[in-house]
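Accompanying notes for the structure given below.
A single protein chain has been omitted; all remaining protein chains appear in their positions.
Now for subunit A:
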Amino acid sequence: MIKKDPNKGLIFNIQRYSVHDGPGIRTIVFLQGCPLRCPWCCNPESQSVRPVTWVKNGKKETISHWMTADEVMDEIEKDEIFYRTSGGGVTLSGGECLMQADFGANILRQCKQLGISTAIETTGAMPLTEIQKVLPYTDYVMFDLKIMNPIRAKQVIGDNVAQVKASFEEALATPTARVMPRVPLIPGYTTVPKNLQQIADYVHEVGVKEIHILPFHQYGSSKYEYLNRTYTMKDTPLLTDQQVSDIHSFFEDQNIHAVVNGLE
């Protein structure tokens, strides 16, 4: 189980030169562990709260490792020069990075001290206390809004919508943090008109003017094989350009600026 240790984190990947996840050139630190079980999850290896091994091309690999905060900072600092020229920095992702909020806060705080931009990607699916730990050190909050109906959310992905909203509003109320809601467009789940309307209504209610929409992809499918798990979304077709465009218009028509894939 993941401990509340600010100096030790369970990491399953550190990815440099990420240009599609927040401003500038970024390093993404992927933290292990997630309370949700989204059927479309593209990082299924991240869900367990324990170190995970999988079998890739016949070879057994341990993919998550305990790292000290210093070790993670060493990795982050390798691309410092690129953060400086691009206004980029570090993004904590997951899993749900708030599952290791103490560790995450430590990393983000150290980055802020070095003048490195900080971001988190979160679903907000943790008690309010957890996001409160990281918000003082976070410049950008990329916040997933998925299924808004509390019953459906509980049933399908194990989410507590009230908790998500509380975390989201806490982020919005933090003056130093820029919050960007992101909606993964998952056919049959998040894209049903009612759900999209609930998202739009909620976004209006809290006074947000812009969202990012992220069309469904199958990039994670082979990982299920490595983990010897069944991927239930394998036969779900990708959204057509027209479908994405329709959803885009749906939001725009309600005066919410929607950006596909978060790219300009």
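As a working rule, contacts are C-beta pairs under 8 Å (C-beta built on N, C-alpha and C of every residue); 3 or more make two chains touch, one makes a residue touch a chain; residues count from 1.
The rule is short, and it goes like this: contacts and distances are computed from a predicted model.
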item	value
Protein name (UniProt record) of the chain left out of view, among "Formate acetyltransferase 2", "YdbS-like PH domain-containing protein", "Na+/H+ antiporter subunit C" or "Cytochrome ubiquinol oxidase subunit I"	"Formate acetyltransferase 2"
Absent-chain contact - pick from A:R84, A:H217 or A:H248	A:R84
For subunit A, the residues touching the chain missing from this view	15-20, 24-25, 78-79, 81-82, 84-88, 263-264
